[in-house]
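All protein chains but one are shown at their positions in the complex.
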Amino acid sequence: MRFDLDDEQRAIKQAVHDLSAARYDAAAANRRDSTRTDEFWPELSAAGWTALSVPERWGGQGAGVLELSLVVEELGYALAPATFFGNAAAGLLVAASQHEEHRQRWLPGIASGERRAAFGQVQRDGAGLALDAEGAAIAVLAFDGDALVVDPVPAGLEVADGIDLTRRVHRIAPRAAEPLHVGQPHAVDCVEILIAAELVGVAQHAMEMAVEFAKQRQQFGRPIGAYQAVSHRCADMLVLVESARSAVLSAAWTADHEPSGLPFAASVAKVAAVNAAWHVAASALQVHGGMGFTWEHPIHLFLRRASASSRLLGSADQHLDRVAGLTGLGGSDHRTAEAALPAATDGAAAMSRH
Amino acid sequence: MRFDLDDEQRAIKQAVHDLSAARYDAAAANRRDSTRTDEFWPELSAAGWTALSVPERWGGQGAGVLELSLVVEELGYALAPATFFGNAAAGLLVAASQHEEHRQRWLPGIASGERRAAFGQVQRDGAGLALDAEGAAIAVLAFDGDALVVDPVPAGLEVADGIDLTRRVHRIAPRAAEPLHVGQPHAVDCVEILIAAELVGVAQHAMEMAVEFAKQRQQFGRPIGAYQAVSHRCADMLVLVESARSAVLSAAWTADHEPSGLPFAASVAKVAAVNAAWHVAASALQVHGGMGFTWEHPIHLFLRRASASSRLLGSADQHLDRVAGLTGLGGSDHRTAEAALPAATDGAAAMSRH
Amino acid sequence: MDLSLSPLELEFRDEIRAWLHDHHPGPSPDGIEEQFDFRLAWQRTLHDAGYAGIAWPQAYGGRGATLMQQTIFNEEMVRARAPAPANILGLIMGGPVVMAHGTEEQKRRFLAPILSGEEVWCQGFSEPDAGSDLAAVRTRAERVDGAWKITGQKVWTSFAHRAKWCMLLARTSEDARYRNLTYFICDMQQPGVTVRPLRQITGETEFNEVFFDTAAVADDNVIGGVGNGWQVALATLMFERPGLGASSALQIRMTLTELAELIRAHGLDADAGIRRRYAQLVVETETIRLNGYRGLARAIDGVPGPEGSIVKIQWAAINQSLTELAFDVLGHDGLADQPAWTYRLLRARANSIEGGTSEIQRNILAERVLQLPRLR
Partner (left out) sequence: MDLSLSPLELEFRDEIRAWLHDHHPGPSPDGIEEQFDFRLAWQRTLHDAGYAGIAWPQAYGGRGATLMQQTIFNEEMVRARAPAPANILGLIMGGPVVMAHGTEEQKRRFLAPILSGEEVWCQGFSEPDAGSDLAAVRTRAERVDGAWKITGQKVWTSFAHRAKWCMLLARTSEDARYRNLTYFICDMQQPGVTVRPLRQITGETEFNEVFFDTAAVADDNVIGGVGNGWQVALATLMFERPGLGASSALQIRMTLTELAELIRAHGLDADAGIRRRYAQLVVETETIRLNGYRGLARAIDGVPGPEGSIVKIQWAAINQSLTELAFDVLGHDGLADQPAWTYRLLRARANSIEGGTSEIQRNILAERVLQLPRLR
């Protein structure tokens, strides 16, 4: 057992980090520019990143959810549009379809990026919303543990009014959609992990900005970072970010290697990441004081992304309810406590007693 | 409208404060002394404080719940035993009995202190527990919105193992008890207010000790109170204590003058006071560092009292449930929001929309 | 102690309630300038009816009523969802500071046009490098030909481009901190003053940056004496607080009522977790209301004290928790098409920054109420 990234995984993370750093300003600028273009997608698809975790049989590289989550975390760090994330999430769901013809039909285009898939969900009222779906070939909408595929995505999608200025929410009617019949129930949990990974990237960057600002901003003759009201706030951010990162890495590894532990691990990751992203972004804004409340300063974009991405798939409350059910408050079905209690090194699966 | 104590009310509070200050050391010392005596009761009953809020007809002074709550807050501040509190709480319940003969039988002895009443409650398992009931003439046990009276209290009561070292929890079987048939449902809420008042006193004293310690204790070349990790902690205590005090004063006034608003006001007071007492006491212990964890230092006695008194009558969760029900989440019976919304100056009753 | 309204107060409340029912100006128009004009007209209506400056002395055009009546008025305004008068800063800060620290001549000059809305006031305290640390202002006032010339930059100045007067804190000497500032009333309608709108994260431009380039201020427009600016400004900030608790609490309760509707609409009214988070906010809101009244009772007896910081801290925290709860209730629905809740969620983040950060409020409580040592 060894809980850290291997060299190849580190290289993936660093490569995407470097690529994104150059594109971050453009993403952040999107908020002021109504004729936005995606500075990330052409480069990511040209370099083959879209193929990363698609099975080799369908033109992919066959890497795991872990590798994919590293890419998505770095794109979250850079506030990238949803193009890569959506395509990757859709790829995970399509790969889990019960129908071989679905994979055959859609995975090669997802892997090459030539027929990009957008990701979204069917809302309570039956409407479909997808992220940055304009220009996508297909859209995969999560729906009640399964997903629907809209193919082709019609042109001229209506834009809904979302809180996230670095992504657009498009309306897509799920009427003509085909159900995927996601066979492996854990595919949706894998998407939860990608969402959580993105949120960790958002939190990491917001924390770095707060720490940097606290070192430079002087008030009362000192950098504000010397005051515990600020420095302990930053320390609390670190606890949240590192905990969420640990949970996401563990969940992604579990998805790849120990699927029976996935429901517990994915819920832990989503809860930890949702908490971290919102609280760190809000706390980072507070550190910036009045400046953080200005449109020109990018910190609010992190707060907005944290809010929007937390509204995808299961809420923190729903995941907490699942965790409770998996760890002893499962209604009538619970085993006695002592018999089921694992040592932690029995793995995440055992931690949830399933 | 004027939200502050009048001169007479101030005088009551000050008189009990002065009296208790002299007795506080004895109360705090109780923890080390198994042959405890109550240093408060003889003086309080001799000076007529026991008669304060008993109706004049039964030998009392006819003052209100507000005046009583001021006395109880100061006794909480001094960590007094439960003798006065219990007698007062029992008095409020007996006064609300539907049976005139109950008042006739028990109130004169409660008012004079000659037949002291203890207060307690019937537990989930049907057992009765009462506070400092040894030596009391009768015991009044709250039970499901009503109360039972045990008369006489048998001698040689068994002592249960409670967290509060400055009070004893006695076992009293409610088998031979008579139901009071508390006619006015608000009598139990008045006892909730007394509990809340006591908790405010506990929180106030714990806060003062923390502030005092923070001014004197030097670390890293400064008083620790100069560090925001400590000073902001103390500021948060002040917010909690003052808010709980406002809520208790308001609830007590409401009990005396506007009974229809009592359910809301009493629940607000109990929730605010339970939160304040525990968090302030725990936070004050933290300010004291290692010293706060020693048996010899009295701060843990406040933590213990905060815990024990919060276990009397309704829990914070139960009161929150009631507040939700009174303010728009009442199940099917809720009125439409707009019609029922009051201006705050419509009074506490209107704030709960009843 | 009496928490009920006196017959006089009840009568006053009913009068205001009825008057607002009859004179409510209707919904606000779109557009920030249009809204300001609308609020200016509304202030004139209030003024004509005798409702501007409820607790101001009659000698200065006020009603001469009690602080309690002012509070009742504020609550009724909130309850009726009436717009705030345009010259709100003149009413709650400019006027009170002139009354407390101004000369008789200044009172006669400045107070009446504040009430009528004829002269709008704005505030020039904060600067890019002087936020929490107000004593660090760099804007300088220099003595030239028996008057003052102001040069520097201010930020977070609301409606600066519509204002006649600015409450301005500027450095007038190289004396020690807290002794080197002076409080001016600066004419905004002169060539040396440039206003640039400052856009907030909500997309609005509630606030401005103001640049002063040798803008002129007459000697008569110094408040409280040269070198006393810090003390006067601190008192000004205190004026914002007492009595604010009650109407703020009512405002929050109204939003909580909308939140209760949202909870029911999402079928979560039987969810114990959501119910208790909601009820906890109701409890805290009620304590704001009550803390506000207790602060008011103290303010009636003398100068408003630092206890108002309690209400300010709570108000910010509740607005933030409330909007966070709303998005937890919205769930998927929070992804788009929620302009009202989105605006509130974002706007609430400023509540712990504007008017003194929650950190500064805790410093005030620690140092001024609890007498804890100051960090040097």
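Going in written order, the chains are labelled A, B and C, and every chain counts its residues from 1.
By our rule, a contact is a pair of C-beta atoms (placed from the backbone, for glycine too) under 8 Å apart; a residue touches a chain by one contact, two chains touch by 3 or more.
On a predicted model such as this, the values are computed, not experimentally measured, just so you know.
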Selected from B:V54, B:L157 or B:A316 as touching the chain missing from the view: B:A316
From A:G225, A:P263, A:P298 or A:G314, residue that would touch the chain that is not displayed: A:G225
Which of B:L52, B:V169 or B:L194 contacts the chain that the document leaves out: B:V169
Contact with the hidden chain (one of B:Q14, B:Q98 or B:Q123): B:Q123
Chain A, residues in touch with the chain not shown (by the definition above): 1-6, 9, 66, 211, 214-215, 222-223, 225-228, 230-232, 234-236, 238-239, 242-244, 246-247, 249-250, 253-254, 257-258, 264, 267-268, 271-272, 317, 320-321, 323-324, 327-329, 331, 334, 337-338, 341-345, 347-348, 351
Chain not shown, touching residues in chain B: 121, 123-124, 129, 160-163, 169, 218-220, 224, 227, 229-230, 278, 282, 285-286, 289-296, 300, 303-304, 307-308, 310-312, 315-317
Missing-partner contacts on chain C, residue numbers: 271-276, 375
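The rule is short, and it goes like this: only the chains that are shown with their structure count from here on.
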Separation of mean Cα positions, chain C and chain B [Å, integer]: 38
Residues of chain C engaged with two or more neighbouring chains: 359, 362, 375
Of all residues in chain B, the ones touching two or more other chains: 227-228, 232
